[in-house]
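Moving on to subunit A:
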Amino acid sequence: MDHILSLIVFFPAVAGLLGFMVNKDSARAYGISVSAIEFLLCLVLWIGFDGSNAGYQFVEYSPLIPSIGMSYYLGVDGISLFLALLTSFITMIALISLSIEKDVKNLIISVLFLEMTMVGVFLILDVILFYAFWELSLVPMLYIIGAWGSAQRLYAAVKFFLYTFAGSVLMLVGILYMAFLYHDATGVWSFALPDWYLLQIPFDTQLWLFGAFFLAFAIKVPMFPFHTWLPYAHGQAPTIGSIILAAVLLKMGSYGFVRFSLPLFPDAAVYFLYPIAIIAIIMVIYAAMVAYAQEDMKQVIAYSSISHMGIVVLGTFAMNAEGITGSIFLMLSHGIVSGALFMLVGVIYDRRHTKLMKDFGGLASVMPGFATVYGIMLMASVGLPLSIGFVGEFLSLAGFYKVSWIMTLLAGTGIILGAIYMLTLYKKSFFGEVTHEENKGLKDLNGKELTALVPLVALVVILGVYPKPILTTIDMSVKKMLVLMEKKAIDPNTSKFIINVNSIGGTK
Partner candidate 1 sequence: MYEIIAFYIFSALTIGMFTIVVLSKNALYAMSALAGGMIFISGFFFILGAEFLGVVQITVYSGAVMALYAFGMMFFDTTRDVKENIKNKKIAYTLSILSAILILAILCAPFFSGAIQANYPSLQNTGNIQMIGLVLFTKYLVPFELAAIMLLVAMIAGIVLASKKMDLEEEMSEECDVVKEVK
Partner candidate 2 sequence: MITLTHYLVLTGILFSIGLVGVMRRTNLLMLFFSTEILLNAVNVGFVAVSKYYGDLSGQMFSFFIIAVAASEVAVGLGLLILWYKRNGSIDLNSLQMMKG
Partner candidate 3 sequence: MEKFVYIALFAPLLSSLLVALFAARPKMLFTGILASALIGLSMVASFVLLIDVNANGALHVKMMDWIDAGNLHVPFGFVVDQVSVIMMVTVTLVSTIVHIYSIGYMDHDKSFNRFFSYLSAFVFSMMILVMSDNFVGLFIGWEGVGLCSWLLIGFWYHKHSASWAANEAFIMNRIADLGMLMGLFLIYWQIGSFQYDIVFAAVKSMDITIVTTIGTFLFIGAMGKSAQFPLHTWLADAMEGPTPVSALIHAATMVTAGVYLVIRCGELYTLIPHIGFAIASLGAFVAVFAASMALVNNDLKRIIAYSTLSQLGYMFVAAGLGAYWIALFHLMTHAFFKSLLFLGAGNVMHAMHDELNIKKMGGLYGSMKATAILMSVASVALAGIYPFAGFFSKDKILEVAFNHGAYYLWFALFIGAGMTAFYSFRLVMLVFFGEKEHPKYGIHPHEAQPFVIYALMPLGLLAIIAGFFEHSFEGFVTRLLSHYEVHLSHGTEWALIAGTSAIAISGIAFAIYMYSRGGFSKSLENRACYKLLINQYFIPKLYAMYIMRPFTVLSHFIWQKIDVKIVDATVDMIAKIVYGTGTKTRQMQNGNLSDMLRWMIVGMVVLLALAIFYRPMV
């Protein structure tokens, strides 16, 4: 178990390289096998993970460029464990559901490389390498969208790439400035995140650095008004691209908030709390309304992702264990649910080569199984209790209530609006009479699709009913982080604020 993290990070990439040798016909099987092994490795990691230890585990450390303080530093805690698990799981499921025939080998290799970068982002503790994985993850995605997407794929791919790349360059400056500050304070160069956690930064500096990191994360999340790359990316990406994009890539942004913005700059985070919360609320409502106006099924889900990520951001900036734990759980649940929804859209797109809702209607009678799974995912998406979607949403909103009840109320309208656009989508495409002749002969889910979807459905229910093992593990690490934030805050009011939002009683 000593090097399991390295193994988890680099196994997909190595397998991807070897994948060049695999014959095209067997590429899909190869991809599934590799991702399944990767998932098993992650499960082993979870089994080996000590749930009572809030710190980093399975740490691997070796200096890489000591003269600038860069090292190869891996570690996992409750926050990143499940995101890594989610990544490997979704990748596996996405590959199972893969229905593309064209250049499938290249696609699978790209997905495996993408998996490496995504897992890397979650498990790496050295900030430079984090940045490296962060940027590198764009490349396979660019290829996936650009090569297998639909008509406007080039525009979408380039927009996705440039937007997110441009957003994260300032983070690089921020990272280097952090290193400078660290060196200034300790006389040692280090890019290790746990080292940085111990650094107290002057208030004004925190504001600037927070801003530099914020832009990168905000674009990735994506926060209003930096979200416009997302509809294009989703609209044009092939199914597998959308699944991974929605399920994992967006989480990198919100993970960044939890991992960097909060513990590194607690004062700035509290200082910017309200503006960010307002943006988050705008995201929730605005994206939900735009989603309602869409005609393309996939766009509805794309915008719904924005809306849900708004709640994630809100939960994160609640600054209390409930909110942050909830937002991390919501990341997981949104990963599963949105992944499943995109997969479902992919299923219908494979059959009909259209995603417009007006081309459907009455699908429930033609494809009952499909409609059932869709319905379950839809209910999870609108956050029905006992489905996975509820727990995170409930906790996030509950967490933020302590900060501001009125904002929570506004964000809560997302629950209503979510129901509106989702149910409208469902009604338009599944209910009513079958109006299009082409739809009458549609086949219900086949074995491959069921294999991919059933585990998702199972997770939606199981984690909805029994989220506790995940929640407690996350909670432990989150609480540790909160203690850290409270201790290192420069401004006593920040500490007070954090203590206050974490204690029961005394709210209006």
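For the reader, a short list of remarks on this structure follows.
Note that a residue touches a chain if its C-beta (ideal position, glycine included) is under 8 Å from a C-beta of that chain, and two chains touch if they have at least 3 such contacts; residues count from 1.
These made the cut because all candidates are chains of the complex that A comes from, given by their letters.
All of these numbers come straight from a predicted model, not from anything done at the bench.
Of the numbered candidates 1, 2 or 3, 3 is the chain that subunit A touches in this complex.
Contact residues on subunit A toward candidate 3 in their complex (touch as defined above): 159, 162-163, 224-225, 227-229, 286, 289-290, 292-294, 320-323, 325-326, 329, 362, 364-365, 368-369, 372, 379, 382, 384-386, 390-391, 394-395, 397-399, 401-402, 405, 408-409, 412-413, 415-416, 419-420, 423-424, 427, 430-433, 465-468, 471-472, 474-475, 479, 502-505, 507-508.
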